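On to chain A.
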Amino acid sequence: MDILSLFVVIPVLTIIAILLLKDTRQVRMVSAFGMGLQLLMAASLVILYLTARHAGNNDEMLFVKDYLWFKSLNIHYAVGVDGISVAMITLTSLVVFAGIFASWEVEFLRKEFFVSLILLASGVFGFFISIDLFTMFLFYELAVIPMYLLIGIWGTGPKEYSAMKLTLMLMGGSALLLVGLLGIYFNSSPDGSRLTFNILEISKVVIPLPAQRIFFPLTFVGFGVLGALFPFHTWSPDGHASAPTAVSMLHAGVLMKLGGYGAFRVAIFLMPEAAHELSWIFIILTSISVIYGAFGAIAQKDLKYINAYSSVSHCGLVLFAVLMMNQTAMNGAIIQMISHGLMTALFFALIGMLYGRTHTRMINEMGGLMKIIPFLSVCYVIAGLASLGLPGLSGFVAEMTIFVGAFQHPELFYRIVTILAVSSIVITAVYILRVVAILLLGPTTNEHFEHLPDAKWFEKISVVTLIGSVAAIGLAPFWLSTMIGISLHPIIEKILALNPF
Partner candidate 1 sequence: MNSGIPIQYFLILATIMFFAGVYGFLTRRNLITILMSVELILNSVNINFLAFNRYLYPHKLEGMFFSLFIIAVAASEAAVAIAIIINIYRRFTTINVEDVNELKF
Partner candidate 2 sequence: MSLGTFLIMRHELLLIAAALSVLIAEIFWDPDKKKGISLFSIILFGVITIIGFIPSPSGSLFGGMYISSGTTLLMKNILNIGVLLVFIQSVTWLKKEENSEKISEYFLLLISTLVGMNFMISAGHFLIFYIGIELATIPIAALAAYDRYKNKSAEAGIKLILSSALSSGILLYGLSMIYGTTGTLYFSEVAKLFGNNNLQILGFIFFFAGMAFKISIVPFHLWTADVYEGSPVNITSYLSVISKGAAVFILIIILFTVFPVIIATWQKTIYVTSVLTMTIGNLFAIRQQNLKRFLAFSSISQAGYILLGLIGGNQLGMASVIYYILVYIFSNLGAFGVVTAISNATGKENIDDYNGLYQTNPKLSLIMTLALFSLAGIPPVAGFFGKFFLFTAAAQKGYYLLVLIAVLNTIISLFYYLLVVKAMFINKSENPVEKFRSDFPTRFALGICIAGIVVTGFASIIFEAIRNLSFGV
């Protein structure tokens, strides 16, 4: 049993343990324990990874394990990680850990809730560790499906509608993706040798350009749907609005990152020529979603909608940066994924906690909460500052890396678009401050809120975990960015080698 597979095994074991439990009161303890273990695993993985790198191990992927699965199709269960996936795994375990505590008070069908939550998590982990397109796709769909039940059963508002919409749209994405993957597979060896699903092997060959022209858009859009690429983002506001807290956290925090990660790891990495050729189309789309999402957020009244639109904007930035296809921008994209993951998870956690107290998410029905629940309010302010890119918090690092990187693009068009994207930071500031001002500051409007309790211990755990990581990245970004940078290097090498620009 290799270390990476443990990331899938531990959740599965946790699920089994939960199912075997008789009384539902222990369920959350067990899940907390399991996911805590997972968090430790992630930490140790980071350490192992860095030590291995320091030991001078310069392979593209580390801890590679490869089991032949379907011989005739050359499908493997192949796992391996580089700095990027290590970072994503850490992110995931953090968010899941926080999510468990954020949903501490789920009463209805508690067992099932945690089972589906952890099932989702295991799908995500599997996605990040696998380097075989088949297994990747398998885990991808595995992660998407529990979402339906999680939103449909434990959600609020028009939950059936949102859940169905979300599931179908994401599945639509994966439909395009499937065709794209098959296309890659059957072009994976132009010299007629053995076809393969293994990313590393495919990356060594050059997929014929005509094929790339067809399959790059399919793959990119397929992942893009999950990455909230305009105009395929509309599942996100409804989905987030209806989803229960932990699910929003996981979904915005981690699941949407699958899109960015895949778009980068599969679409661009394997088909760089087409990516370079067609990037302008998607650059336009992504920069639309950056600006558009931000403006959309200004006009919203529901906290979750605001956050959903801001997620659209931030994730748009991820895809935007990925398409710039240079070291710095991509580095920024990855950092942005992580920072946005933590940030938005934090946001949704706090929104959930506020909702749990005030039973409304409409900003104009709340006010002056700072005086009543200082802890949560201060955390909300911090989250907001992180999201509008305050130095010392993760958002700043990510965005600056993206902007500087994107602005290094040799073509004027890309630089101008970058300036457009940069302007989003002001719009972000506007809607964040709007919320903070209306929600937390000012006199207390509603006398019913006078005696709301502040955060409980489990809520504090959940929130502090996230804030801690956000601040850690913000204060000391160098280790993260170097860890990613090293792993990015071969990828960039390949891309640049193929399109010298």
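How were these candidates chosen? In short, all candidates are chains of the complex that A comes from, given by their letters.
The rule is simple: a contact is a pair of C-beta atoms (placed from the backbone, for glycine too) under 8 Å apart; a residue touches a chain by one contact, two chains touch by 3 or more; residues count from 1.
Please read all numbers here as calculations on a predicted model, not as lab measurements.
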- Task: In this complex, work out which of 1 or 2 touches chain A.
- Result: 2
- Task: Under the touch definition given earlier, write down the residues of chain A that touch candidate 2 in their complex.
- Result: 69-73, 75, 134, 138-139, 141-142, 145, 148-149, 152-153, 159-160, 164, 167-168, 171-172, 175-176, 178-179, 182-183, 185-186, 214
